[in-house]
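All protein chains but one are shown at their positions in the complex.
Each chain gets a letter, A, B and C, in the order it is written, and its residues are counted from 1.
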Amino acid sequence: MATTLIKKGRIVTAVDDYSADIVIVDGRIQTIGKNIAVGTDAKVHDANGLLVLPGGVDVHTHLDWEFGPTHTVDTFETGTKAAAFGGTTTLIDFCNQTAGKSPLVGLEDWHKRRASACVDVGAHMIMLDVNDQSLADMKTLVKREGVTSFKLFMAYPGVLMVDDGALFKAMRVAGANGAMTCIHAENGPVIQVLVQEAVAQGLRAPKYHATTRPSILEGEATHRAICLAELAGTPLYIVHLSAGEALSAVTEARDRGIPVHAETCPHYLFLTAQDYDRPGFEGAKYVMTPPLRDHNHQQHLWRGLKTDDLQVV
Amino acid sequence: MATTLIKKGRIVTAVDDYSADIVIVDGRIQTIGKNIAVGTDAKVHDANGLLVLPGGVDVHTHLDWEFGPTHTVDTFETGTKAAAFGGTTTLIDFCNQTAGKSPLVGLEDWHKRRASACVDVGAHMIMLDVNDQSLADMKTLVKREGVTSFKLFMAYPGVLMVDDGALFKAMRVAGANGAMTCIHAENGPVIQVLVQEAVAQGLRAPKYHATTRPSILEGEATHRAICLAELAGTPLYIVHLSAGEALSAVTEARDRGIPVHAETCPHYLFLTAQDYDRPGFEGAKYVMTPPLRDHNHQQHLWRGLKTDDLQVV
Amino acid sequence: MATTLIKKGRIVTAVDDYSADIVIVDGRIQTIGKNIAVGTDAKVHDANGLLVLPGGVDVHTHLDWEFGPTHTVDTFETGTKAAAFGGTTTLIDFCNQTAGKSPLVGLEDWHKRRASACVDVGAHMIMLDVNDQSLADMKTLVKREGVTSFKLFMAYPGVLMVDDGALFKAMRVAGANGAMTCIHAENGPVIQVLVQEAVAQGLRAPKYHATTRPSILEGEATHRAICLAELAGTPLYIVHLSAGEALSAVTEARDRGIPVHAETCPHYLFLTAQDYDRPGFEGAKYVMTPPLRDHNHQQHLWRGLKTDDLQVV
Partner (left out) sequence: MATTLIKKGRIVTAVDDYSADIVIVDGRIQTIGKNIAVGTDAKVHDANGLLVLPGGVDVHTHLDWEFGPTHTVDTFETGTKAAAFGGTTTLIDFCNQTAGKSPLVGLEDWHKRRASACVDVGAHMIMLDVNDQSLADMKTLVKREGVTSFKLFMAYPGVLMVDDGALFKAMRVAGANGAMTCIHAENGPVIQVLVQEAVAQGLRAPKYHATTRPSILEGEATHRAICLAELAGTPLYIVHLSAGEALSAVTEARDRGIPVHAETCPHYLFLTAQDYDRPGFEGAKYVMTPPLRDHNHQQHLWRGLKTDDLQVV
């Protein structure tokens, strides 16, 4: 029985702010209070003048992940170590179904890869094939495997995108089993038209990544995802929301009491499409999807954080 | 030179209401005024105590048209005769591209069929195949053939529906050539899921036509059509709008100054989904797409007519 | 019987655009048509290559009017002459009740002053005292005198402003008698606080006219006027709307089908609060109420004109 005492820290949580000692036994908090006595074998940290915070939760990571010809730089070992140094003690990582295989196989493979993690790790499941078997597997994932969120793509036709019918089917199964549906919300087919034209015209500089994925197409897809989720009866979570139009759709739905949630990311709050114009290869470092937006979108995002229409960064 | 005099009618137009004589020479109005004298060979109609109105325009007809296994009852001869008796002197009828053929062929065929019309008839072109050739043909239709509106379907996957990428391409060509895009706005893929399930469960009574095409899916598709039209730069016309959600999307766009228009139909204003419950085959007579809606949608439609968010019945 | 022929002009009305001759007998149009023959004593104007337009209507003029220590520069003679030169053939001028007297007396006085007018002139009645007698007089004004619109002020406390109770009473009488209520919509009491403070601080330059009448107070009063009019059952007309917030309130009401109308003025469309900074006395020439606004309000006003939420300039 290993005992740790954190003394006299200023404990700040989502709702409280006070000074106290914390006693941890075998990795779990046992007691919080004033002037707690422990045995001489306890490990003692003096937190006087320091903040003591709950560990952070990062709900959107891709560790040790292949996406087309690329592989993420971070493994679970390096990624979770970095997280721990920053005070993030829980990750929810994206694992994925491989087309043609069961999502359960994808989860099994993910469990192998995440073995080297040094903080708590949970999984969202990315669904690529929606059919009778994979819909049944979704139920198994929720009930047996503890995977309670499923991500689907409205972008990347022919690669990750599922059509609206498949999306709706998956949403219903998620809803019926108490799970959440996460959506990458951009109109893939229209973006594909714009991208193919830009490429055909030789417009391949980083800035065309932004012009071929206009914000209105994120707004459109977000609205569509909300309509389908409302009909299907699933809570919805929009990942990496970047556009004012998309936030408007989320706000409107939340005002009606529909269970819609959304996250944005630091880059959308602090960077803009002008960063694509940086010289040399610098601009290419800002290529992400959805792309960076014009400055006016940032004002909407900050508003959304203030009014709780965006719940996660 | 045939002269007709319509005497002393009460002339009511979109903006005026006054009494006067009208002289028509060779089928065109030549003079409007008080107490006009004409030659003795003129044909004179005494319209004293009668209203004299401009001829009506019906912008949405399907005459002599095949749709799947069905064929419209009315030919151009019978349909336009009926129109004339009701005071409708211009129709804009839907002609269509046949999949795999040029829309110009469809127009040629339509011209043959419409030869028996007894009132003025114009054409909207329904686009089924969107490819480089048919997009070029759209321009020819506008510039040479006087066809200035194109209709595309977001419903009926595998039959009439085009995907969002094709829809967007056609919208851009329409916009660039000063033409209007007409949309049948329902989310086809999700409706297909609902219909297939209902059929599989043996739910084939007329009322399931309504439950498998919920109003939120018309609202979704209408919003999507507006986003794509805004991006493509085309004026938009939503045909047979039936749902409050769809009207909200139109209203929101018009409030922002986007050129979006919409029509509704008498059946959506006066009938409801309860009519599907009529006994025997009676309910089946009300099967149309979009389906009849609940009563509360009617209130929205009447509001839309009042505030000019709906422009056409 | 004096006859005038206007030949071959291009006639453009709210709905038509065509070429024709117009015959006018004793000041009224008698006939419109092609190649009309007239007697040799007729006065003939050749309008070939010219536009022939209906006379304009200016629904908001103050001619020969005292307001506090000032008197309008234009009399009915000079003002209507200027109007006629510009093609405006009808004015609706504001006549007013004097506090403590019947509005019928105000109308009588106005009739004397307007005798020198050279175009058609109608009257709105400004109500200052709302009491049982003046409310009864309102009915007389509508039924006997043909005055069908009443203006009340929510600004200028102690001078022109009526309180909300009086405003509501007048609105109900207007509504019950088929008349319209016109409102100067600014929150007078709060503006008075801001003005008195600015004056006390010696801030008397023209620009402080704008800062002491912020746009949100026009938006507030417009919203309040709409609520009261909706409850009272009167059509409402907001005069000289200048602020985006006010237009939002009008748009929202019109979208619900409430009979609310509004005018804006050329100066709000083309000038901004920066004009108050012009050197010398120049800035003072732009002092009007509501004041000139920042540039972003202009975008809202142009949008309102485009979408018919503003009906009059």
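Definition applied: contacts are C-beta pairs under 8 Å (C-beta built on N, C-alpha and C of every residue); 3 or more make two chains touch, one makes a residue touch a chain.
Model, not experiment: these values are computed from the prediction.
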For the chain that's been dropped from view, list the shown partners it touches.
-> A, C
Options C:I216, C:A284 or C:V313, residue touching the unrepresented chain | C:I216
Of C:H60, C:H124 or C:K169, the residue in touch with the unshown chain = C:K169
Those residues of chain A which, in the complete complex, touch the missing chain = 13-15, 23, 30-34, 36, 251, 254-257, 303, 306-309
With the missing chain put back, which residues of chain C would touch it? List them for me.
-> 157, 163-165, 168-169, 187, 189-190, 192-193, 214, 216-217, 219-220, 223-224, 227-228, 230-231
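The definition used in the following text is that only the chains that are shown with their structure count from here on.
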Moving only to chains each one touches, count the minimum steps from chain A until you reach chain C.
-> 2
Most central chain, judged by mean Cα position vs. mean of all protein Cα atoms, is B
Interface sides of chain A and chain B: same vs different residues, half threshold = same
Rounded to the nearest Å, the gap separating the Cα centres of chain B and chain C is 39
Distance from chain B to chain A - Cα centre to Cα centre, in angstrom = 45
Give me the residues of chain A that touch two or more other chains.
-> none
